[in-house]
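Every protein chain except one is present and positioned as in the full complex.
Our next item is chain A:
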Amino acid sequence: MGFEIKRFQGDVDEELICPICSGVLEDPLQAPTCEHAFCRACITEWISRQPTCPVDRQAVTACQLRPVPRILRNLLSRLCTSCDNAPHGCNAVLKLDSLASHLVECEFNPKRPMSCEAGCGLVIPKDELAEHNCVRELRALIATQQGKLTDFQQELAEQRLTINEHKRELALLKEFMRAMRVSNPTMRALADQMEREEVVRWANSLARARVTRWGGMISTPDDALQVMMIKRSLSESGCPPHIIDDLMENCHERRWPPGLCSLETRQNNRRLYEKYVCKRVPGKQAVLVLQCDNTHVDEHMMVEPGLVMIFAHGIE
């Protein structure tokens, strides 16, 4: 839709007026043969109703519309107009082709986003600043947040319900599998095989770790803190659930094999440490020495399903 003709200085040539909206042509297009010109928005709207030229009713389709000649565009771009925000105090007089860039930065734009200096810091259109009330706006904000919170809580409750259902089903399933294993030797072999493969798959997914200072080993870690953190990290890395509790037990020297279970034996076997294939416990100063990775290690240096060694430092 074209520009209000009253905004222009002096007379505007009839040729630059859109016959549809009677404003000064905005982004004009012309019909192919008769060359009648219209604003893009105006002619598009008209052609969507009937495919004719609105002046002489010659057949025209949307894809036949062409840009207007350069001379017409030049005439248009040289017209001098007032700013859209003239009613709000802007006195700028602009060439039509620089109007768009002026509007972006015109400080009289009543909708220019301003941030509230009175305390709330919300960004609001300039013309709403006078009516703006921080407390009211923030209350409204709190109300919407509260609404969202209620929605989330409800969703959470529903999820909990579903999770509980799944837990019950899972427990039943486990029970059933256990019964199958006990009653059927083939099933037992199969299940053991599956569990072993799962451990190998997980072991292969972990990065190799290098211990630079075996002396930093903590043989009696604090259960509550260190062990729980390690457990979470293992769980997140995909540790098969049937070995995780055993692994956690094997963090402490009381469960370590004869070759490791006291300071004295450890000092005697120190040279064997280098044989261990160690894996990273992601994000922790700890390594996993899994039995499946260390079949080459002497029996008195290994336990099922593997060892967890926590260090004060020195893991790469």
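Everything that follows uses one rule, which is that a residue touches a chain if its C-beta (ideal position, glycine included) is under 8 Å from a C-beta of that chain, and two chains touch if they have at least 3 such contacts; residues count from 1.
Just so it is clear, contacts and distances are computed from a predicted model.
Colleague: Would you kindly match the missing chain to its UniProt protein name, picking from "Queuine tRNA-ribosyltransferase accessory subunit 2", "Ras-related protein Rab-20", "E2 ubiquitin-conjugating enzyme" or "DNA-directed RNA polymerase III subunit RPC3"?
Modeller: Not shown, but named in UniProt as "E2 ubiquitin-conjugating enzyme".
Colleague: Considering the whole complex, which of A:57, A:213 or A:275 touches the chain not shown?
Modeller: A:57
Colleague: Taking the full complex into account, what residues of chain A touch the chain not shown?
Modeller: Against the left-out chain, chain A lists 1, 4-5, 19-23, 36, 42, 45-46, 49-50, 52-57.
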